[in-house]
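Removed: one protein chain of the complex. Kept in place: all other protein chains.
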């Protein structure tokens, strides 16, 4: 059974969200879905709608693009299993909002071990391609890689998804 | 021994094709090589020639950039082991030809479980870098990821290659 902290990494369309939902819904519901996506354009709206359409009954959706620590703290008070989908968009939002990434990440890392409900976090692995041309993309993948390492260190379980199948790293 | 459906995933120059050829040639020949590559330019011709040069005697090569289902159906009638190299170029060809990707992929997924000869399919994992700038690339990696997941679900064996070495996902 999934308890504690689970980190699910993988590339685009690797089955991360589906695996996360399976792990969470194997626990007694209702479940809290913290969605960090912001729909800036039609393509993003489509992607969000597709994700929502795939989710079963019994989910309480919380949209929180930025204050992930606040959303997790509120969810923890209800003692319900929580899915955070995803860390990568949250990080993007933090950077776009001009907030201090290291400080925001540190607050999250401080919070996680103290949570009493099971929490499953989804993150996109973005560091396995050619070094990006632009500085912001390089900075972004540095931040993402560091955040994943920090969460993996305190996680109880870490999965790396490919083609819908998990490799267990921890 | 390799029977049924095997999916071999990996990045560029990860040893996918070589592993696929090893698995197929461990079975009694002759073997059918379904090549989906189309040589649009000199660089691509070079890449195709290098791949061909590396293959041993005993292979019957079928060039089929688009109608993979037809090529597999014909190959199945001969009861020979088949290698499909690769799904990624086939998907590219389907998109460039303006065909409906979901429909073409569905036909392939319908066909595969009914084949009686062993079949090894090679696919490029392309979803582990930074989100691409252009919409077509994003669409492409969505299609590729979904296709790999669909094939992995019905496959008997799934390998993820890195530096010429396999990780068995299934």
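Lettered A and B in written order, each chain numbered from 1.
Assume a residue touches a chain if its C-beta (ideal position, glycine included) is under 8 Å from a C-beta of that chain, and two chains touch if they have at least 3 such contacts.
These numbers come from a predicted model, not from an experiment.
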Touch with the omitted chain, as defined above, among B:26, B:70, B:106 or B:162 | B:162
In the full complex, which bits of chain A touch the chain not displayed? Write them out.
-> 7, 9, 11, 125-131, 135, 138, 141-142, 144-146, 148-149, 151-153, 158, 160, 167, 169-170
Chain B residues that touch the omitted chain in the full complex | 10-15, 43, 125-130, 132, 137, 140-141, 162-167
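Definition applied: only the chains that are shown with their structure count from here on.
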Compute the distance, rounded to whole Å, between the mean C-alpha positions of chain A and chain B.
-> 31
